[in-house]
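A single protein chain has been omitted; all remaining protein chains appear in their positions.
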């Protein structure tokens, strides 16, 4: 059960290997990739910033919650920070369980809660040159015009 | 969109790489692993047998259905045949989509339908020396006593 | 009499002792053929629990047998 913030590229194969457990019959992995467009705008790059101390603490709480709610054997997650390009791996969540119901549900729970609660911020850079911090738009804020 | 039966060990990293798509923001992978016990019995090994021609045809139909039902960018699956040991990878299902809702739902759909419809059979070998074909128990069948 | 090719998988293959064979039969459809084979080879699985494939595609048990057909008898599946 580990949740980490990483400024280095992630290693999905190594992360998954750590979930190995003789009691596990199902493994579900979620990967978040940088995609080329969001809400109709062409994205050229992404920048992730985190408050690592609190992000890892809150992330580990989420993993613990998943362990309480579902029949899990193992779970871990890593989130990138820094500049990422198209197709890069931004977040990896992996779960091992005896059965697939628990594995799917726990993996989904962890990524949903991570996106909602963990102090990580995403800035999108667009092909036309602008950029904006996602979810920080305000009615009056010129840096984040309403869409 | 490819569904294959393989008598050789699977290559998860290579399979996932083929899902790369600049429009994809989410990738969900399911792996089925050989676990050490099933319904209370200690498993020493598994044997998978398939009817490859029909299994690949039915598997591709499942992938096509997933594509119709969910907003998918790519999906593929491979199922092992032959003798497998504890911890071995028996089945791999990977899906890429713009968003995670579709990726989770499609991955789940594909593995559920595969287990229900694709002509693949599993024989469990137990530590105490017996073995049985899963789902083939009959009230009178001595090789598959009722449990 | 027709002559068809029959494939056996998993439990059926083990109970028959071969994975495929040519069968001559006077059965008019696949359901009757399986009943014949079940009696002859003491298969434990009742026909209701099998599926049938003809020439590489799922088919209905009422299919009329024809010379040279490839039949596959499909026990309950258990992938994953």
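Each chain gets a letter, A, B and C, in the order it is written, and its residues are counted from 1.
Everything that follows uses one rule, which is that a contact is a pair of C-beta atoms (placed from the backbone, for glycine too) under 8 Å apart; a residue touches a chain by one contact, two chains touch by 3 or more.
Everything numeric in this text was worked out from a predicted model, so none of it was measured.
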Absent chain's touching partners (shown only) are A
For the full complex, which residue in A:49, A:64, A:101 or A:130 touches the chain that was left out? A:49
Who touches the missing chain here, A:18, A:57, A:83 or A:99? A:57
For subunit A, enumerate the residues touching the unshown chain of the complex. 32, 48-51, 53-54, 57-58, 79, 90-91, 111, 114-123, 133-136, 138, 140-144
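Please note the rule applied: only the chains that are shown with their structure count from here on.
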Taking each chain's centre as the mean position of its Cα atoms, how many Å separate subunit A from subunit B? 26
Which positions in subunit C touch two or more other chains at once? 80
Mind pulling the subunit A residues that touch 2 or more other chains? 100
